[in-house]
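To keep things clear, I will list the structure first and then write my remarks on it.
Removed from the display is one protein chain of the complex; every other protein chain stays in position.
All chains are identified by letter, namely A, B and C, in their written order; residue positions are counted from 1 within each chain.
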Amino acid sequence: MALDKNGIAQRIAQEMQDGYYVNLGIGIPTLVANYIPQGISVEFQSENGILGMGPFPFEGEEDPDLINAGKQTITALPGAAFFDSAMSFGMIRGQHVHMTVLGAMEVAENGDIANWKIPGKMVKGMGGAMDLVASADNIIVAMMHTNRAGESKLLPECTLPLTGVGVVRKVVTDLAVMDVTPDGFKLLERAPGVSVEEIKNATAGRLIVEGDIPEMKL
Amino acid sequence: MALDKNGIAQRIAQEMQDGYYVNLGIGIPTLVANYIPQGISVEFQSENGILGMGPFPFEGEEDPDLINAGKQTITALPGAAFFDSAMSFGMIRGQHVHMTVLGAMEVAENGDIANWKIPGKMVKGMGGAMDLVASADNIIVAMMHTNRAGESKLLPECTLPLTGVGVVRKVVTDLAVMDVTPDGFKLLERAPGVSVEEIKNATAGRLIVEGDIPEMKL
Amino acid sequence: MINKVVANAEEGIAGVKDNMTFMLGGFGLSGIPENAISALQKIGIKGLTCISNNAGVDDFGLGLLLQGHQIKKMISSYVGENDEFERQMLSGELEVDLIPQGTLAERCRAAGAGIPAFFTPAGYGTEVAEGKEVRIFNGKPHILEHAFEADYAFVKAWKGDEAGNLIFKGTARNFNPLMAMAGKITVAEVEELVPAGELHPNEIHTPGIFVQRIFKGTNYEKRIEQRTVRQR
Partner (left out) sequence: MINKVVANAEEGIAGVKDNMTFMLGGFGLSGIPENAISALQKIGIKGLTCISNNAGVDDFGLGLLLQGHQIKKMISSYVGENDEFERQMLSGELEVDLIPQGTLAERCRAAGAGIPAFFTPAGYGTEVAEGKEVRIFNGKPHILEHAFEADYAFVKAWKGDEAGNLIFKGTARNFNPLMAMAGKITVAEVEELVPAGELHPNEIHTPGIFVQRIFKGTNYEKRIEQRTVRQR
């Protein structure tokens, strides 16, 4: 059975390693924070200027001067630090942030990503996404395998305006976990009960299937 | 009579205007701080990371964590701020520091300055001088008109390795005050009792003398 | 100590003219110069180019200047949550230049720090890179980006002193210190204005040299855009 959003987040959380600084985008990526594996320490960076981001505040304790990049009220954990936007993106571009998880409209088999603009629709802007994807080595996309029209979001090449070129390392969808390799999407794991055939059918880009593909362990 | 070092400093102090942020180099420039005209507010920046530099500390109150660019122990005035070297030189390159006073070995009639290196002698380095002279519009050189051998330090062109190109705006020496203009050194003022002829004789670069040259008022 | 204090927002914005370029601090509605925006709205100058990470919402922040058709061009990284903005953009009234957020921040800092241009990997291969110089460093393509220029920067701090030194609070810091460095005239509004000497020189985020005018703001609304809470 295909994963729900929380399942995708839970699987992505397994990619985190002890000592990682992580930037989570809006949407599914935000949920990843709920599934940090036990026994490891990670810290969350939000690009508007905080390291050591904590959970939402208790009601009545919201502080307009303490928000995340999604403009949500948050809290700061012990050991947190605030900083300006130049230093924040210095951390990002300088690859001090180890892992970035973000959503996408399309991912191409060469790692291109499109997630900020649909021609003909109101464009809201790329925010920090272009800086984020151009920087860290470990860019993970969290998204549904297909769009609402049932079309694959994993493509031979992106049709929408790009956010970054050849930057995505891994894609986790409701159906599968895939590495982006020079030869295309390499299937690593299937969602529980989802067949390789179903994943193939839902993947327009080149999918590499080698040997037995295990089910995700959640 | 030619000015002494304090006289030069005193004359340069007259160039300061209310609201100026000023960087003073080592040597004669340091003395300028003693002659701030009454009724104006200026603040001193030292490029190692302080704005609002105060006088030397009282004995016993020296703090190894509070020095100026000459590595001397100093104090901080109310309203002072500390910052890192990148921000410090951001202030300088970004022309937020209004006036820089520094010494020189040679100044050329086109505003070139040499003050960091003598071929064949141990080179200590340029420190912040190249950043300082390349940045502010208001670079004032404080120096003796001639060197110990009696040779002019105001030249048609510099013979020593340059610190900056076409950057000096004004030169104040023991003999004279001169603007650097597209046509050469323009004589503005004479030291008390020093004749135009004496200044001409001590100036190897092109000296422009127009009309009556007043004596400095100290 | 060089005293930068002016009486209020009206004195703070003195000298602004039609068609100028402004920087305005803030991320979303956090840390925005509310008082300066109100004053700019009141005097009704037009044709403005505004460099600001976001464009406010319909009835708050830069949305107020949009309502009055005072803005000709927005330079931002993200401009959602604003119906009037969308209407003016789609009708062609409003010009919009979208810039990656880190590049936006760095172009502000560069302007303040006398760095006319720098290379960044952000945006390479995207439409952001169109017409820009590309160069490979360490095997990775980068594009050349230039410092901004701004006639005024309007920033909002938590505390400030007479000398113009500023301390920001939490994530309301964001673009404010960078824009403070960059404005030809930087106008800071603060919640608390104290005499010189009351802020510890070690704790200052923006040294007063970058600030030409400072005033104590009034009636801060500090609106929250996305109020999110957890259960006790």
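Convention: contacts are C-beta pairs under 8 Å (C-beta built on N, C-alpha and C of every residue); 3 or more make two chains touch, one makes a residue touch a chain.
For clarity, every value in this text was computed on a predicted model and none was experimentally measured.
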Among A:T30, A:T73 or A:S135, residue touching the chain not depicted: A:S135
Contacting the left-out chain in the complete assembly, out of A:L3, A:M87 or A:V123: A:M87
Contact with the hidden chain (one of B:G7, B:G79, B:G164 or B:G205): B:G164
Contacts of subunit C with the absent chain, listed as residue ranges: 106, 110, 113-121, 135, 137-138, 142, 146, 167-170, 201-203
For subunit B, residues in touch with the removed chain: 46-50, 55-59, 61-74, 76, 82-86, 88-89, 92-93, 112, 122-131, 134-135, 161-166
Chain not shown, touching residues in subunit A: 18-19, 21, 41-43, 45, 50-52, 76-83, 86-87, 89-97, 135
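By our rule, only the chains that are shown with their structure count from here on.
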Per-chain CA centroid nearest to the all-protein CA mean: C
Farthest-lying chain, centroid of Cα atoms versus that of subunit C: B
Subunit A and subunit C: spacing of chain centres that average the CA atoms, whole Å: 28
Centre-of-Cα separation between subunit B and subunit A, whole angstrom: 55
Residues within subunit C bordering two or more other chains: 109
Residues of subunit A engaged with two or more neighbouring chains: none
